[in-house]
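The structure's right below; bear with me while I get my questions together.
Removed from the display is one protein chain of the complex; every other protein chain stays in position.
As written, the chains take the letters A, B and C, and residue 1 is the first residue of each chain.
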Amino acid sequence: MKKYTYTVSKDTRSGFGAGLLEAGRQDENVVALCADLIGSLKMNDFIDAFPDRFFQIGIAEANMMGIAAGLTIGGKIPFTGTFANFSTGRVYDQIRQSIAYSDKNVKIAASHAGLTLGEDGATHQILEDIGLMKMLPGMTVINPCDYNQTKAATIAVAKHRGPVYLRFGRPVVPIFTAEDQVFEIGKAVMLNEGKDVTIIATGHLVWEAIQAGERLEALGIDAEIINIHTIKPLDDEAILRSVQKTRCVVTAEEHNRIGGLGDSVAQLLSKTLPAPQEYVAVDDSFGESGTPAQLMDKYGLNASAIVDAVQKVITRKM
Amino acid sequence: MKKYTYTVSKDTRSGFGAGLLEAGRQDENVVALCADLIGSLKMNDFIDAFPDRFFQIGIAEANMMGIAAGLTIGGKIPFTGTFANFSTGRVYDQIRQSIAYSDKNVKIAASHAGLTLGEDGATHQILEDIGLMKMLPGMTVINPCDYNQTKAATIAVAKHRGPVYLRFGRPVVPIFTAEDQVFEIGKAVMLNEGKDVTIIATGHLVWEAIQAGERLEALGIDAEIINIHTIKPLDDEAILRSVQKTRCVVTAEEHNRIGGLGDSVAQLLSKTLPAPQEYVAVDDSFGESGTPAQLMDKYGLNASAIVDAVQKVITRKM
Amino acid sequence: MLSFYRITRNRQDYYNMKNSILNNYSIHNLETIATQIRRDIVRMVHACQSGHPGGSLGCTELFVALYFEVMNRKEGFDMGGMHEDLFFLSNGHISPVFYSTLARVGYFPAEELATFRQMNSRLQGHPTTHEGLPGIRIASGSLGQGLSVAIGAAQAKRLHGDKHLVFVLMGDGELQEGQIWEAALYAPHNKIDNLIAIVDYNGAQIDGSTEQVLSLGNLYAKWHAFGWDVLEIKNGNDMISVVDGLREATSRSRRQKPVVVLLHSEMGNGVDFMMGTHKWHGAAPNDEQLAAALAQNAETLGDY
Partner (left out) sequence: MLSFYRITRNRQDYYNMKNSILNNYSIHNLETIATQIRRDIVRMVHACQSGHPGGSLGCTELFVALYFEVMNRKEGFDMGGMHEDLFFLSNGHISPVFYSTLARVGYFPAEELATFRQMNSRLQGHPTTHEGLPGIRIASGSLGQGLSVAIGAAQAKRLHGDKHLVFVLMGDGELQEGQIWEAALYAPHNKIDNLIAIVDYNGAQIDGSTEQVLSLGNLYAKWHAFGWDVLEIKNGNDMISVVDGLREATSRSRRQKPVVVLLHSEMGNGVDFMMGTHKWHGAAPNDEQLAAALAQNAETLGDY
């Protein structure tokens, strides 16, 4: 198992904040919008640097999406900012018509995705946002794994032409990817080559997958670990190549097991290479209040859950 | 192949209208709400019979969902009515918080689902509604296949305790199920027993699946055909029993291939019984204007598409 | 790029010439265009037996006045639309009048109107950018979204130092959508004064009159209370009133406030049997009804 280490932990949303500032420096067309959550979205540095390129929308997410769509018509590259719930479910029809179907170059930046925003509870913890956004034709869906990757993704997304959903979170998590990484949209990152099982993880679950990989190694299981930061378009090739070798797969995501990364992988495999799959995901329930760590435990979103799933899926190999 | 015949064709939304009237007769707590689409939802008979139990909401779908949730607190059983798009994506967060998470007994009746509303085009054709609603914990998702089944489903849904998404359409389609059928939520209907392939279809695609079954018979292929009117909760048992026998499956739905019935089946199989699957569904695109028949053809949602998919999946059997 | 496309004069001329014979002549020109557009509308809707003639007919004067007279437009079409006035249709169901106007003013051949709502057409049931039809900058059809989009476009113009205006049309029933009021709150706070919002105040929606379905109450008071400069065009189907009203609206722009125009129009206007009812909101005429409608609207620019 390849070694991954870290010295610093940070929240991925801060990676977004840093990336937004950098993207703003690189392209004067980059603008930002926020629905009364500047601090949560870490937009302060951007606002300080480019006050005229920031739009405070107030608590009106639908209006924010429409304004963002309108701004693109003048060539701007708007990043909208609010919690993941209010970035997706709250404004699905607005994104659908004014952004996705209208093919507008809007970047939907969504913080507090998944369970790990913690104490606010279920009304603020969306576990369906990947599913919501991946059903929209033409939408790119990205869920980076740490601060550095989120920063790199933000910069890449600003350069990409087309609507993007960029999902990140609130808790501090280890920074283990390179500061100078090039973020390639749609390209899976091979974290560890292995032969016994393919673990495909996204977002905060990537670090858990690495931890799981180490424990599995100790158990004599050689896991291939893929960081699939882009859920749509899915890197079919990378996944198929791996599963062809391992013949079984575990997907891991901070999301409902219905509609997320797991289902994207299941669809791909069912159409090409049927293989046993286990889902590490929330089992079709709402979240609740608690610390991020408690919730990850209770809802089975951690290294142990991945280890268990691997052990199970391996026995199911055909 | 079992023979299915019909003498009359009708739109499924009219089945809803008839069912709503009947449900209203059976239970005085049944009330109806509509967002300026009474005629499209076929609510006129209910309104004539029970004018005091109808609420005209105007063009304000979010408000409609909230009011429906509030009405349940007083013990009412509200049916909300608007197009499928405005029943789901437009109000996802409202349904999520005020209905699903709050466990309110609201019935979301959605007309004009899928492509077949025809000429209005993509802004009115939602192909993601099944996916949207099935991701909500506790939501029941139903898509009946003809007038009689929609009527029966409506009556059953009124008696069921809990939030339900009931999806139906605008075009006239053959009535081939029994007038006096008992609608069992969550129970797949076996239309034809066969051994070579399992065809799982929902909604308007069920009749197409029957047509396909006849053509397949002529080609010497013995298809098992299941009408899966309830997408959530999925009748896992019926599906597994069938695929255990046939070892391959085709799913057919008037929906994006991402997030719909196909993905529900793929998840089930990937976790228990991996098998080759082909999707008859819209290939991750928006719809467009056209007659229903033209659109079903262009987007590959008909008997021929099912026949093709079956021929393909059979060669993939493991 | 800044060569304007208009029939007679620029804004200043108009005010100099008000009530002059030339003005009446020019108004007549616009009316001539309007009857042709009415013909186009009913023919389009009749051909595919679907679509929305009522609101379209009621907004004919508005579209003609905007596109042939009031808006400063560049020749040709590019999505960005810098250095020209822009128009957004929020109530996308009245696409027939939009498409006919766009065709008649030169964005695409009038013949293409024959493809309305047919498969593979650029003239989708509701306007879309998806098929690349010149003149369309956003999809609409799901109601309530256009004012927000127009605000965004207006803010983009500001960022670019472009002094042109953004127009947006909404239905009155559409105002029941909350997103409109989110946008209505935002624009005055941000002093968006290069924006002219227009409400098709025809008092009708699908299920009946707005009064019955969900009354808008005192609509003037509502917009006023939200901080807009409100203007009424009392006869939205009289070309002089419409042109005058729009001129007045544009003259009130750039005063630190957004402007909204309540356009009192008549659903179905110009086709006698379609007037005075909401029934023609989204219904197509049969052959006989088509003939009757055409008989009331002279062919002036040539049917497609």
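Following the convention adopted for this analysis, a residue touches a chain if its C-beta (ideal position, glycine included) is under 8 Å from a C-beta of that chain, and two chains touch if they have at least 3 such contacts.
Model, not experiment: these values are computed from the prediction.
A.B. asks: Where does the absent chain make contact, in terms of the chains shown?
C.D. replies: Contacts of the omitted chain with visible chains: A, B, C.
A.B. asks: Where the complex has a chain not shown, which of A:37, A:67 or A:306 is the residue touching it?
C.D. replies: Looking across A:37, A:67 or A:306, the contact with the absent chain belongs to A:37.
A.B. asks: Where the complex has a chain not shown, which of A:9, A:211, A:294 or A:311 is the residue touching it?
C.D. replies: In the full complex, the listed residue that touches the missing chain is A:294.
A.B. asks: Of the residues C:120, C:215 or C:251, which one touches the chain left out of the display?
C.D. replies: C:215
A.B. asks: By the contact criterion defined above, which parts of chain C meet the unshown chain? Give residue numbers in ascending order.
C.D. replies: 144, 176-182, 185-186, 188-189, 214-218, 221-222, 224-227
A.B. asks: List the chain A residues touching the unshown chain?
C.D. replies: Chain A touches the missing chain through residues 34, 36-40, 56-60, 62-63, 85-86, 90, 118-124, 286, 288-291, 294-295, 298.
A.B. asks: Mind listing the chain B residues that contact the chain we can't see here?
C.D. replies: 31, 52-53, 55, 57-58, 60, 62-76, 78, 93-94, 96-98, 101-104
Keep this in mind: only the chains that are shown with their structure count from here on.
A.B. asks: For chain B and chain C, what's the span in angstrom between their mean Cα positions?
C.D. replies: Result: the chain centres lie 37 Å from each other.
A.B. asks: In angstrom, rounded to a whole number, how far apart do the mean CA points of chain A and chain B lie?
C.D. replies: Roughly 30 Å separates the two chain centres.
A.B. asks: Of all the residues in chain C, which ones touch at least 2 other chains?
C.D. replies: In chain C, residues 128, 130, 139-142, 144, 178 touch at least two other chains, as defined above.
A.B. asks: Using the touch definition from the top, which residues of chain B touch two or more other chains?
C.D. replies: 85-86, 90, 122-123, 286
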